[in-house]
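The complex is shown incomplete by one protein chain, all other protein chains being positioned as in the whole.
Let's look at subunit A:
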(Lines give C-alpha, C1' and ligand atoms only; values in the text may rest on other atoms or scores of the structure.)
Protein backbone atom coordinates (compact mmCIF):
# COMPACT_ATOMS: atom_id res chain seq x y z
CA UNK A 1 0.00 0.00 0.00
CA UNK A 2 1.25 3.45 -0.75
CA UNK A 3 0.81 7.13 -1.40
CA UNK A 4 0.88 8.06 -5.11
CA UNK A 5 2.54 11.35 -5.95
CA UNK A 6 0.06 13.36 -8.07
CA UNK A 7 2.02 16.66 -8.05
CA UNK A 8 5.74 16.84 -7.34
CA UNK A 9 5.80 20.42 -6.07
CA UNK A 10 9.01 22.40 -5.67
CA UNK A 11 11.06 19.98 -3.63
CA UNK A 12 9.85 16.90 -1.76
CA UNK A 13 12.50 14.51 -0.49
CA UNK A 14 12.61 11.24 1.41
CA UNK A 15 14.65 11.83 4.58
CA UNK A 16 15.68 10.08 7.77
CA UNK A 17 18.09 11.35 10.45
CA UNK A 18 20.94 11.17 7.96
CA UNK A 19 23.80 9.13 6.58
CA UNK A 20 26.41 8.93 9.32
CA UNK A 21 29.84 7.32 9.33
CA UNK A 22 30.91 8.08 5.75
CA UNK A 23 32.08 11.68 5.96
CA UNK A 24 35.73 10.52 5.78
CA UNK A 25 34.89 9.38 2.22
CA UNK A 26 33.41 12.77 1.40
CA UNK A 27 29.80 11.59 1.77
CA UNK A 28 27.68 14.21 3.52
CA UNK A 29 24.91 13.36 5.98
CA UNK A 30 21.75 14.76 4.43
CA UNK A 31 18.84 14.41 6.85
CA UNK A 32 16.00 16.70 7.93
CA UNK A 33 16.67 20.44 7.71
CA UNK A 34 14.47 20.87 10.80
CA UNK A 35 15.50 17.95 12.98
CA UNK A 36 13.18 18.80 15.84
CA UNK A 37 10.09 18.85 13.61
CA UNK A 38 11.20 15.53 12.09
CA UNK A 39 11.65 13.93 15.52
CA UNK A 40 8.22 15.14 16.69
CA UNK A 41 6.50 13.68 13.62
CA UNK A 42 7.84 10.20 14.38
CA UNK A 43 7.07 10.64 18.09
CA UNK A 44 3.42 11.53 17.31
CA UNK A 45 2.98 8.16 15.57
CA UNK A 46 5.11 6.22 18.06
CA UNK A 47 7.52 5.40 15.21
CA UNK A 48 11.23 4.72 15.78
CA UNK A 49 13.22 8.03 15.75
CA UNK A 50 14.81 7.27 12.38
CA UNK A 51 11.68 6.21 10.40
CA UNK A 52 11.63 7.60 6.85
CA UNK A 53 9.51 10.72 6.23
CA UNK A 54 8.92 13.21 3.44
CA UNK A 55 10.39 16.69 3.78
CA UNK A 56 8.23 19.07 1.74
CA UNK A 57 9.80 22.42 0.89
CA UNK A 58 7.43 25.28 0.00
CA UNK A 59 4.49 23.07 -1.08
CA UNK A 60 2.54 22.53 -4.32
CA UNK A 61 2.78 18.82 -3.52
CA UNK A 62 -0.16 16.41 -3.79
CA UNK A 63 -0.55 12.77 -2.72
CA UNK A 64 -3.32 10.21 -3.02
CA UNK A 65 -3.64 7.47 -0.41
CA UNK A 66 -4.19 3.90 -1.62
CA UNK A 67 -4.91 2.52 1.83
CA UNK A 68 -5.93 3.66 5.33
CA UNK A 69 -3.21 4.84 7.70
CA UNK A 70 -2.39 7.49 10.26
CA UNK A 71 -0.12 10.41 9.38
CA UNK A 72 1.62 13.14 11.35
CA UNK A 73 2.39 16.62 10.03
CA UNK A 74 4.97 18.86 11.69
CA UNK A 75 7.16 21.80 10.77
CA UNK A 76 5.91 24.57 8.54
CA UNK A 77 2.26 25.30 7.86
CA UNK A 78 2.13 24.83 4.08
CA UNK A 79 -1.64 25.23 3.83
CA UNK A 80 -2.21 21.47 3.88
CA UNK A 81 -5.65 20.13 3.03
CA UNK A 82 -7.17 16.68 3.27
CA UNK A 83 -9.85 16.31 0.60
CA UNK A 84 -9.91 20.12 0.36
CA UNK A 85 -10.50 20.53 4.09
CA UNK A 86 -7.67 22.48 5.83
CA UNK A 87 -5.66 20.48 8.36
CA UNK A 88 -3.09 21.74 10.88
CA UNK A 89 0.50 20.72 11.51
CA UNK A 90 1.94 19.37 14.79
CA UNK A 91 -0.71 16.66 15.05
CA UNK A 92 -1.87 13.32 13.65
CA UNK A 93 -4.61 12.83 11.04
CA UNK A 94 -6.53 9.69 10.00
CA UNK A 95 -6.24 8.77 6.32
CA UNK A 96 -8.71 6.67 4.31
CA UNK A 97 -8.27 4.97 0.95
CA UNK A 98 -8.66 7.54 -1.84
CA UNK A 99 -7.91 10.58 0.35
CA UNK A 100 -6.16 13.48 -1.37
CA UNK A 101 -3.48 15.22 0.70
CA UNK A 102 -2.40 18.57 -0.69
CA UNK A 103 0.27 21.05 0.34
CA UNK A 104 -0.33 24.51 -1.12
CA UNK A 105 2.08 27.23 -0.07
CA UNK A 106 3.75 28.39 3.12
CA UNK A 107 1.84 30.53 5.58
CA UNK A 108 4.32 29.94 8.41
CA UNK A 109 7.80 28.41 7.95
CA UNK A 110 9.13 26.77 4.80
CA UNK A 111 9.55 22.99 5.30
CA UNK A 112 6.91 20.52 6.45
CA UNK A 113 7.39 16.91 7.55
CA UNK A 114 5.00 14.14 6.63
CA UNK A 115 5.34 10.93 8.63
CA UNK A 116 3.24 7.82 8.18
CA UNK A 117 2.51 5.14 10.79
CA UNK A 118 5.41 2.67 10.64
CA UNK A 119 7.44 4.91 8.32
CA UNK A 120 7.78 4.94 4.53
CA UNK A 121 9.24 1.73 3.19
CA UNK A 122 12.35 2.84 1.27
CA UNK A 123 15.57 0.85 0.78
CA UNK A 124 18.57 2.48 2.51
CA UNK A 125 21.89 3.15 0.80
CA UNK A 126 24.98 3.39 3.04
CA UNK A 127 22.68 2.85 5.99
CA UNK A 128 20.27 5.71 5.26
CA UNK A 129 17.39 6.70 2.99
CA UNK A 130 18.30 10.42 3.23
CA UNK A 131 18.13 12.03 -0.22
CA UNK A 132 21.18 14.07 -1.23
CA UNK A 133 20.60 15.25 -4.80
CA UNK A 134 24.10 16.68 -5.23
CA UNK A 135 25.64 13.28 -4.43
CA UNK A 136 23.04 11.21 -6.32
CA UNK A 137 22.47 9.19 -3.16
CA UNK A 138 19.39 8.00 -1.28
CA UNK A 139 15.68 8.58 -1.65
CA UNK A 140 13.03 6.52 -3.37
CA UNK A 141 15.32 5.48 -6.27
CA UNK A 142 18.57 5.30 -4.27
CA UNK A 143 20.02 7.74 -6.80
CA UNK A 144 19.24 10.98 -4.99
CA UNK A 145 16.16 11.96 -6.99
CA UNK A 146 13.55 14.30 -5.58
CA UNK A 147 10.00 12.95 -5.62
CA UNK A 148 8.28 13.13 -8.97
CA UNK A 149 4.76 12.78 -10.29
CA UNK A 150 3.95 9.06 -10.51
CA UNK A 151 6.28 8.01 -7.67
CA UNK A 152 4.86 5.48 -5.25
CA UNK A 153 5.66 5.77 -1.53
CA UNK A 154 4.92 2.44 0.15
CA UNK A 155 3.73 2.02 3.76
CA UNK A 156 2.02 -0.69 5.75
CA UNK A 157 -1.73 -0.01 5.86
CA UNK A 158 -3.50 0.29 9.20
CA UNK A 159 -6.96 1.43 10.22
CA UNK A 160 -5.77 2.21 13.73
CA UNK A 161 -5.52 5.95 14.45
CA UNK A 162 -4.64 7.79 17.65
CA UNK A 163 -5.41 11.50 17.74
CA UNK A 164 -2.24 13.11 19.10
CA UNK A 165 -1.02 16.69 19.25
CA UNK A 166 2.35 18.21 20.18
CA UNK A 167 2.15 20.27 23.41
CA UNK A 168 2.12 23.97 22.65
CA UNK A 169 5.27 24.68 24.66
CA UNK A 170 7.29 22.26 22.50
CA UNK A 171 6.34 23.85 19.18
CA UNK A 172 9.22 26.07 18.00
CA UNK A 173 8.53 29.70 17.22
CA UNK A 174 9.41 30.09 13.54
CA UNK A 175 9.00 33.87 13.83
CA UNK A 176 12.00 34.05 16.15
CA UNK A 177 14.89 35.94 14.59
CA UNK A 178 17.47 34.73 17.10
CA UNK A 179 19.96 32.24 15.71
CA UNK A 180 22.36 30.86 18.35
CA UNK A 181 26.02 30.57 17.39
CA UNK A 182 28.83 28.87 19.29
CA UNK A 183 32.01 30.93 18.87
CA UNK A 184 34.58 29.13 16.83
CA UNK A 185 38.23 28.34 17.26
CA UNK A 186 38.93 30.90 14.52
CA UNK A 187 36.83 33.56 16.26
CA UNK A 188 39.93 35.36 17.55
CA UNK A 189 41.20 35.84 14.00
CA UNK A 190 38.30 38.26 13.42
CA UNK A 191 38.67 41.87 14.58
CA UNK A 192 36.57 43.38 17.33
CA UNK A 193 34.71 45.42 14.74
CA UNK A 194 33.93 42.31 12.68
CA UNK A 195 32.67 40.45 15.76
CA UNK A 196 30.50 43.44 16.68
CA UNK A 197 29.11 43.55 13.16
CA UNK A 198 28.40 39.83 13.18
CA UNK A 199 26.55 39.73 16.48
CA UNK A 200 25.16 43.28 16.36
CA UNK A 201 23.50 43.58 12.97
CA UNK A 202 20.72 41.92 11.04
CA UNK A 203 21.29 39.58 8.12
CA UNK A 204 18.87 38.70 5.33
CA UNK A 205 18.40 35.21 3.87
CA UNK A 206 19.29 35.38 0.15
CA UNK A 207 17.66 33.36 -2.67
CA UNK A 208 20.98 31.44 -2.99
CA UNK A 209 20.02 29.37 0.04
CA UNK A 210 19.33 25.66 -0.08
CA UNK A 211 19.81 22.39 1.79
CA UNK A 212 23.56 22.73 1.41
CA UNK A 213 23.85 26.15 2.94
CA UNK A 214 22.11 29.42 3.71
CA UNK A 215 23.81 32.46 2.20
CA UNK A 216 23.16 35.62 4.14
CA UNK A 217 23.51 39.24 3.17
CA UNK A 218 24.28 42.10 5.52
CA UNK A 219 27.19 44.21 6.71
CA UNK A 220 30.33 42.59 5.32
CA UNK A 221 32.60 40.82 7.81
CA UNK A 222 36.12 41.46 6.58
CA UNK A 223 37.79 38.79 8.62
CA UNK A 224 41.02 37.23 7.55
CA UNK A 225 41.10 37.03 3.79
CA UNK A 226 43.89 34.50 3.61
CA UNK A 227 41.69 31.48 3.84
CA UNK A 228 42.78 28.43 5.82
CA UNK A 229 44.09 24.98 5.04
CA UNK A 230 41.04 22.93 4.00
CA UNK A 231 39.48 21.14 6.95
CA UNK A 232 36.40 19.15 7.92
CA UNK A 233 33.17 21.15 8.15
CA UNK A 234 30.74 20.59 11.03
CA UNK A 235 26.96 21.03 10.69
CA UNK A 236 26.09 24.70 11.22
CA UNK A 237 29.54 26.10 10.45
CA UNK A 238 29.41 29.81 9.64
CA UNK A 239 31.89 30.43 6.83
CA UNK A 240 33.03 33.91 5.95
CA UNK A 241 34.19 33.95 2.31
CA UNK A 242 36.08 36.83 0.72
CA UNK A 243 32.97 38.94 0.10
CA UNK A 244 32.32 38.99 3.86
CA UNK A 245 28.77 37.56 3.59
CA UNK A 246 28.23 34.61 5.96
CA UNK A 247 27.29 31.16 4.64
CA UNK A 248 25.78 28.72 7.14
CA UNK A 249 26.45 25.12 6.13
CA UNK A 250 23.54 22.81 6.73
CA UNK A 251 22.51 19.17 6.07
CA UNK A 252 23.83 18.74 2.50
CA UNK A 253 27.09 20.67 3.18
CA UNK A 254 30.33 19.62 1.55
CA UNK A 255 32.50 17.74 4.07
CA UNK A 256 35.70 19.78 3.56
CA UNK A 257 36.33 23.46 2.92
CA UNK A 258 38.88 26.21 3.27
CA UNK A 259 37.02 29.39 4.25
CA UNK A 260 37.53 30.89 7.72
CA UNK A 261 34.69 30.18 10.16
CA UNK A 262 33.50 32.65 12.76
CA UNK A 263 31.42 30.08 14.64
CA UNK A 264 28.86 27.30 14.43
CA UNK A 265 25.06 27.56 14.51
CA UNK A 266 23.59 25.15 17.08
CA UNK A 267 21.56 22.15 15.92
CA UNK A 268 18.33 23.64 17.29
CA UNK A 269 18.91 27.07 15.69
CA UNK A 270 19.91 25.40 12.42
CA UNK A 271 16.39 23.96 12.30
CA UNK A 272 14.84 27.39 12.91
CA UNK A 273 17.02 28.95 10.22
CA UNK A 274 15.94 26.24 7.76
CA UNK A 275 12.35 27.43 8.13
CA UNK A 276 13.32 30.93 6.88
CA UNK A 277 12.65 32.07 3.33
CA UNK A 278 14.66 34.42 1.14
CA UNK A 279 14.03 37.97 2.38
CA UNK A 280 13.56 36.95 6.04
CA UNK A 281 15.92 38.61 8.51
CA UNK A 282 17.79 37.08 11.44
CA UNK A 283 20.32 38.09 14.09
CA UNK A 284 23.11 35.95 15.54
CA UNK A 285 23.25 35.39 19.30
CA UNK A 286 26.42 34.21 21.00
CA UNK A 287 26.06 31.06 23.16
CA UNK A 288 28.49 28.68 24.85
CA UNK A 289 28.89 25.02 23.92
CA UNK A 290 27.26 24.15 27.26
CA UNK A 291 24.21 26.30 26.49
CA UNK A 292 23.91 24.74 23.02
CA UNK A 293 24.06 21.26 24.50
CA UNK A 294 21.54 22.11 27.23
CA UNK A 295 19.06 23.49 24.66
CA UNK A 296 19.37 20.32 22.55
CA UNK A 297 18.98 18.03 25.56
CA UNK A 298 15.95 19.98 26.75
CA UNK A 299 14.22 19.64 23.37
CA UNK A 300 15.01 15.93 23.11
CA UNK A 301 13.97 15.30 26.73
CA UNK A 302 10.56 16.90 26.01
CA UNK A 303 10.02 14.43 23.18
CA UNK A 304 11.22 11.47 25.24
CA UNK A 305 9.00 12.42 28.19
CA UNK A 306 5.97 12.99 26.01
CA UNK A 307 6.45 9.59 24.37
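What we mean here is this: a residue touches a chain if its C-beta (ideal position, glycine included) is under 8 Å from a C-beta of that chain, and two chains touch if they have at least 3 such contacts; residues count from 1.
FYI, contacts and distances are computed from a predicted model.
Its UniProt record calls the unshown chain "Allophanate hydrolase subunit 1", which is the correct pick from "Fe-S cluster assembly protein SufD", "NADH-quinone oxidoreductase subunit K", "Allophanate hydrolase subunit 1" or "Cytochrome c". Only one of the listed residues, A:24, A:85 or A:160, touches the absent chain: A:24.
The omitted chain makes contact with just one of the residues A:154, A:184 or A:283: A:184.
Screening A:94, A:126, A:157 or A:171 for touch with the missing chain picks out A:126. Screening A:2, A:122 or A:137 for touch with the missing chain picks out A:137.
Touching residues on subunit A toward the chain that is not drawn are 20-27, 29, 125-126, 134-137, 182-185, 187-188, 229-237, 254-257, 264, 266-267, 288-289, 292-293, 296-297, 300.
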